[in-house]
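Certain chains of the assembly are absent from this excerpt, and the rest are unmoved.
Chain IDs A and B follow the sequence of writing; residue 1 opens each chain.
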Amino acid sequence: MTLHPDRLFPSDPAMRELARSLYASVADAPIVSPHGHTEPRWWALDESFADPATLFVTPDHYVTRMLVSQGVPFEALGIGAAKEEDPREIWRTFAAHFHLFRGTPSRLWIEHSLETVFGITERLSAATADAIYDRVAEALPRDELRPRAIAERFRIEVVATTDGALDDLSYHRQVRESGWPVRIVPTYRPDAVVDPQATGFAENVEELGRVAGISTASWQGYLDAHRARRAFFRDHGATATDHGHATPQTADLPPDEAAALYEKVRTGKLDNGAAELFRAQMLTEMARMSAEDGMVMQLHSGSHRNHSAHVLQTYGRDNGFDIPLPVSFTDALRPLLNAVGHDPDLRLILFALDEATYTRELAPLAGAWPSILLGPPWWFHDSFEGIMRYRRQVTETAGFYNSAGFNDDTRALTSIPARHDLARRADASFLAELVTTHRLDEDEAHDLAWLMAGDLARKAYRF
Amino acid sequence: MTLHPDRLFPSDPAMRELARSLYASVADAPIVSPHGHTEPRWWALDESFADPATLFVTPDHYVTRMLVSQGVPFEALGIGAAKEEDPREIWRTFAAHFHLFRGTPSRLWIEHSLETVFGITERLSAATADAIYDRVAEALPRDELRPRAIAERFRIEVVATTDGALDDLSYHRQVRESGWPVRIVPTYRPDAVVDPQATGFAENVEELGRVAGISTASWQGYLDAHRARRAFFRDHGATATDHGHATPQTADLPPDEAAALYEKVRTGKLDNGAAELFRAQMLTEMARMSAEDGMVMQLHSGSHRNHSAHVLQTYGRDNGFDIPLPVSFTDALRPLLNAVGHDPDLRLILFALDEATYTRELAPLAGAWPSILLGPPWWFHDSFEGIMRYRRQVTETAGFYNSAGFNDDTRALTSIPARHDLARRADASFLAELVTTHRLDEDEAHDLAWLMAGDLARKAYRF
């Protein structure tokens, strides 16, 4: 394996030549990462990564789920009570099964990282496992492989993390106070204090009151506590909120009904219906606050989290067992949109796992409502084919300018440049296709390549 | 910008050469336009269009919704109480935002019209706005730019308009009496007298009785009034009916239950359930009448009309805020189909906005039921990618012959040739792909190109 300079460009020579030229003009553009899951601690403490398995295998649920799907036990990947403790053994298991990733984006991301970060160009396999392990392990303690050095090497300009409403943001403060020029900004993710069915909801809501200095015993107090925490996040550089809901259902109850509903969920007298209605109401409240304070609102919906009860119980959350559900935004978003959807200060970015919504709902919504932008292909769809389907399906109705640009959404630091590179190549291929079929002029394609590589994200997230 | 002669043909040289040759044989074929929304008045009075903004911007909801989605107020586009009155100012706003249409069919349609109708080959922008405005404005009063001249220049053979059941069809009569050889035929669209939740339904039903000369106080009278109006439409050249329903639900109640339901909706004692059931029942009644009188039945379903309450209230209907919904035809159509679906005189043409139904339902339905044909890609999907998806998804199961050919479905006169040209190019590209991959012989592709350019529509609509 070596990274081919023409990877992901169309085979047709005319298209390939143009894709090359479009990509070349953005290949080294600064990276804007407005949504993701890197650890604030990495950026604050700037410590070396422990070992190759910790960097590439154990915490990457794209990797672990695929291995588990073919019979590898979680334990062999360093997860669970009886877990394998030797990172080299974990790495060997990973390497011996590396063929499972053929045709997947994980393969492309991992090889990109191994080559561009570690200079490794051999293909990973049982035979090469130890040699590659040694080279990565040897390199990891070096200064140029600490988080900040990697960010600088790949020209990362800004990274948004995703942080609970109760987080004290001390790592963010520490980064800022260090004077390091890369912007590491938090994102307000209040799910644990918004979802009445979240573990410890009642305590979380009390704690929200404490950290905000506003009693959450009343509906008004609860909303004001959110306002205070949003302001606190903004003071630490946040420009956005993020909401992970199973469905995109919204509601817009009269204030007294909303207050009564809050009283019910706060005191634990809830059933499924009340919980869903409260989450729905809170999306509208968050949208209202976004229209007030200008924080960009992101909605990630449509995943059945923790599909396997056994995996949740034994190994915990975020282990690859989240499975998407059919979703419809059209009716679900109406209450929110009819409440604040025409407010010029609201910006709502929608993410979807049900691709059937791309042409049916998302492109028509973004191509009409001034407050809506479309997030990039999310999760399973952040892949070459996923990006091409997205572009081909949303562009004709929503255009390019109703897009929020690219998000890497990653938990794996070295995959940030890998994912942006993949997206820039896919976008170059898509634009080349439009130009060679005379649907776009070449100067426009160059202009758009630049927008898609960064400016759309900067504008969408108000950076 | 200039219209490239190879636009929309594949980049691969072998496919391109064949696509060119297939397209060449149909490029100048007469245009059959069996479904659309041109104004009967245009054809009857043959007056010049007022100004460039009225021709290209204000009434085109594809254009206005995109501008609104990026923050342009409706007023700046000539819509609303405080609207901009100067067409040149509207045009300037449009031109300054023309980059928003990159990658959209609107861009291709507009440039096709500007070049083929007005000879303009510069790209529209803030810089060229005034010059292009002047050239279009100057040309508009000329005789060759009146509606009939445009129709003749583009070899339009027949145009179906869409007309309410109460319409007196006087413009259609006027066209016919003028001896002009282009067929302008009405289409019976009874939604306002069929949907109990339509504004003024009770009055509409009474008026239906008056214009038909048959009392609509009874279920039987109501059905007979429909029969009379359908006959009146046929006398004016109509060959088809059209039905815009939010869902494709049908029902087949026993006559006495249907009569009781009619009594309920006629007297305003309706709830959501009764209204939906009545619409469902009426689709089956219309299908029965189609089997009697041979009028081709079109069903357009799956749009949540007027998604924004604010836009509806302030600016009215058809302003780009109609958003599709998930739809399923399989169970919904069964009552109608089991009532009359095997009648050799019934022809039912289905249109869809939920592309997930293409392979799942529509192609299997059309590939089995003798009464069903598939309408072309509708609305948001009447685009290059939309057409390619449709062909690739329905052809293998339904073949080419269960298709109703192309519809332009437009409100914009000069986009009729633009849309047919786009569809013919897309079809040529699709056929070229089948031939170069040896799934079809070249003589068959030429035969099919001709069918798709007109004969399928002529046959489907019984012209």
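Quick note on the criterion: a residue touches a chain if its C-beta (ideal position, glycine included) is under 8 Å from a C-beta of that chain, and two chains touch if they have at least 3 such contacts.
Just so it is clear, the model here is predicted, and its values are computed rather than measured.
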Given 2 displayed copies, the complete homo-oligomer in this file holds a copy count of 3
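Quick note on the criterion: only the chains that are shown with their structure count from here on.
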Superposing the Cα trace of chain A on that of its twin chain B calls for a rotation in degrees, to the nearest 5, of 120
Chain-centre distance (mean CA atoms) for chain A and chain B, in whole Å, is 39
In their shared complex, chain B is touched by residues of chain A numbered 10, 12, 14-15, 326, 328, 330-331, 334, 337-338, 341-342, 344, 356, 359-361, 363-370, 372, 392-393, 395-402, 433-434, 436-441, 444, 448
In the complex, the residues of chain B that touch chain A are 1, 4, 6-12, 65-66, 68-71, 99-105, 107-108, 123, 304, 307-310, 320-326, 353-356, 380-381, 383-386
